[in-house]
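Next up is a structure, given as structure tokens.
Here the complex is missing one protein chain, while the rest keep their positions.
Labels run A and B following the written order; every chain starts at residue 1.
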Amino acid sequence: MNKKKWNLAPYLLILPSFIYLAVFFAWPMVRSLQLAFVRDSQILPVLAEADPDADVVGRLEMQTQVAVVDRTRLDEVLPNGRTRPVYWFKIVGETEGGEQIEGWTHQKNVFIESRTTSETARVTSGEGAKEWTLDYVERMINDYRFTNALKTTLILIVLILPIQFVLAIVMALVLQAQLRGSTIFLYIYAIPLGISDLAAGLVWVSIFTQRGFLNTFLQQIGIINEPFIYLSADHQNWMIVAIVLAEVWRATSIVMVIVVSGLQAIPREYLEAGELFGASLWQRLRHIILPLLKPSLQVALILRTILAFQVFAVVVAITGGRVLTVLAYETYRWYDPGDSGFNNPNMAAAYAGFIMLISLAFAVFYLRTVRTQEEAARE
Amino acid sequence: MAEIRVENAVKTFGKVVAVDDVSLTVEDQEFVVLLGPSGCGKTTLLRAVAGLGIVDSGRIMIGDRDVTYLAPKDRNISMVFQSYAIFPHMRVFDNIAFGLKMKRTPKDEIQRRVQSAAELLHIESFLDRYPSQMSGGQRQRVAVARAIAVPTEVLLMDEPLSNLDALLRLEMRAELKRLLAELKVTTIYVTHDQIEALSMGDRIAVMRDGKILQFDSPTTVYDMPADRFVAGFIGTPPMNFLEGQVRRANGAIEVYIGDYALKPIPEMNETLARYDGQHIVAGIRAENMEALDTPAEDALRVTVLVVEPLGSQNLLTIRIGEDVIKVATHPDFRAAPDQDIWIRFPSSKIRWIDRDTGRALVPDLDKLVS
Partner (left out) sequence: MTTRTLDPVQRRAIRQRQLRRASVYALAILIALWILLPIWLIGTMAFSTQQDVYGYPKQIAPIPFTTETMEFFVNQEGILEATRNSVLVAVITLVLSTAIAAPAGYAISRYFFAGRDAFRLGILAVRAFPIVILAVPLAVTFIEWGMFDKVYSVALMHTALTLPTTILVVSSVFASIPREFEEAAKVFGCNAYQAFIRVVLPLVIPGIAASAIFTFVMSWNEVFAATLLTIRNRTLPALILYSLNKSSLQFQYAGGFFMLAPSLVFIFVIRRYLFNMWGQITK
């Protein structure tokens, strides 16, 4: 490769993708870390005299309550030559360290009810300062909803993934059996690939809601006498069941497609040799198919785990997000500027960073543990 | 006793008839080669015997058991696959032991059988390796070792040498032949390589379009092909065909190729007489003609088109009437393009073929006996 003539063409061809991903992928990643770990805070320098050039006697945090002990009115010259009156206040306040500070500050830095009469004020602005902080992360970890979200997300993964993989392998094997009409089966099995998580959630709401299809069915076959309310705060286990079913229903197809591709890559002669040398269906699955599928299963496992950490709309549709919360919903809730959200991008970024970290940890874990024996033998 | 009997086997894929009412008996410990061009149904037939594809109708017997509908594992057979099908995720040892493990053979016996199979194929030092660490030839040996490690009386081989390069193929051919003679198993061997078939088989079944055209020993198939297809498929170069006309002259039957008269052996007279006045095809192998550089009374004068010196022989391409044929001569025979030479046709070596049906004509035995 290296001895060949230097060819510019491939680099030109990948350049647009490279630039695009740099701007809309790599940069946001950096920005995300910045949001999560850097506080864009301001701090107010308190001055010795009512003069912008005076010495700084100390610094106060934003939102500090201060007593106004003195005030003075000065005329400030505007750029157009006119003057306007501004107030300077002598304030007394405590730093975070508990140190008492007394000094002067400009009116623009504090919130005060009445410039002439109020005796208290609140610090609202100051000098910009960027600093590394673990505050957001700490706040996230100490939030009880974080623990709940992490717990629910992990429970969902533990319940969903095994069902998904067994079902996907069964689906793939059925497709590989080359039944008459297997293309139709393939189409049907692939339909969920195109169904959004939100739509899937709504589909299962129609089944699990109180006046829904599940109650209709159970009542008709006589298991229950009156409709049962599955999706309520009192029956969180039923909510989990509904979410698991919706996710298995929606997201098994992707695993199935990966497994089918993996199966197709296994030469038919391997299976025939297995059959010929006396392996039963189960033995063939265990000794030949599954070992050879390992790389495919590994990829599917990583992909599905990462996606499972982002489970969002299904949960919102089924639970409303309040009763049972998941990591992605918390991210959304912290970011959302609307009525139900906190409009705090920093916290949202902290959650996003956590999701990335835990996804990465799982991916690495899978890659290390699900190694093929062959690779192990080579080392 | 493991004689294999195929009776009236039919297998279709959609509209294609892959195996068309084939019957075949392989004697105990015999080595039979299924030979034919690709798509002739030979692999389908082998797979039907293996149980990897069930025949639509007909019957397959191994020994005195009817195995037509049995699963492969219940047929007590073994097989070498075309692409070897050596499992990439198992070490060589486990590959060879696979069939034994599936049959729950005791550990020490597995050890013993794997060891001896590996020794027979000279791969005993590779038992700890993975297939990806081996060459194609070595993998081929693993495939054979796996097949012979299981105790069985029937061994099936599906073009086992076709993925090897020419030199290795030559070497493996001889080795397989020796091995199989030692093992005393009944073998069906599928190939499209006629040299492989001639050199290895006790008998060869030549197939085309789902039917067996001829089932005979290699020498018979070579010398006495049953029809024009077999004659043309087997041998390098294939048998030559010359078109002639049968004429009865002075009570004797003669076949005229242009002005030149061929005299058939007397045993054929009766049969050929029925073709009086009609056209017929004479088949003769390149090495069975005699080339002369001087005129002779019973020799035909021809013009040389191409001379191919092949070392052990010179191969001449000559034209006779409409037909172009190949003649093999001694390497010392001097000839050049456009030069005239004379060819003599020994009548005992000529195979007579019906022009329309392509079937070779046989002496009228009834008449001879009576």
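Basically, a residue touches a chain if its C-beta (ideal position, glycine included) is under 8 Å from a C-beta of that chain, and two chains touch if they have at least 3 such contacts.
Here the structure is a predicted model, which is why all the values come from computation and not from measurement.
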Only these shown chains touch the missing one, namely A, B
Of A:Leu13, A:Ala129, A:Val158 or A:Ala361, the residue that touches the missing chain is A:Leu13
Cross-chain touch to the chain not pictured, restricted to A:Gly103, A:Gly126, A:Gly278 or A:Gly353, is A:Gly353
From A:Val69, A:Ile191, A:Ile229 or A:Leu290, the answer for touching the chain not displayed is A:Ile191
Touch with the missing chain holds, among A:Val158, A:Leu179, A:Ala233 or A:Ala361, for A:Leu179
Interface residues of subunit B toward the undisplayed chain are 8, 10, 54, 56-59, 66, 68-71
Where subunit A meets the left-out chain, the residues are 1-2, 4, 7, 9-14, 16-18, 20-21, 24-25, 27-29, 31-32, 34-35, 167, 170-171, 174-175, 177, 179, 182-183, 185-199, 201-207, 209-213, 215-216, 219-220, 227, 249, 254, 257-258, 260-262, 264-265, 295-296, 298-299, 302-303, 306-307, 309-310, 312-313, 316-317, 320, 327-328, 331-332, 335-338, 340, 345, 348-349, 351-353, 355-356, 359, 363
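Basically, only the chains that are shown with their structure count from here on.
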For the pair subunit A and subunit B, the C-alpha centroid-to-centroid distance in angstrom is 67
Given the complex, residues on subunit A that touch subunit B span 267, 269-270, 272-280, 283, 287-288, 291-292, 294, 372-374, 377
Within the complex, subunit A is touched by subunit B residues 50-52, 71-73, 77-79, 81-85, 87-91, 98-99, 102-103, 130, 132, 146, 150
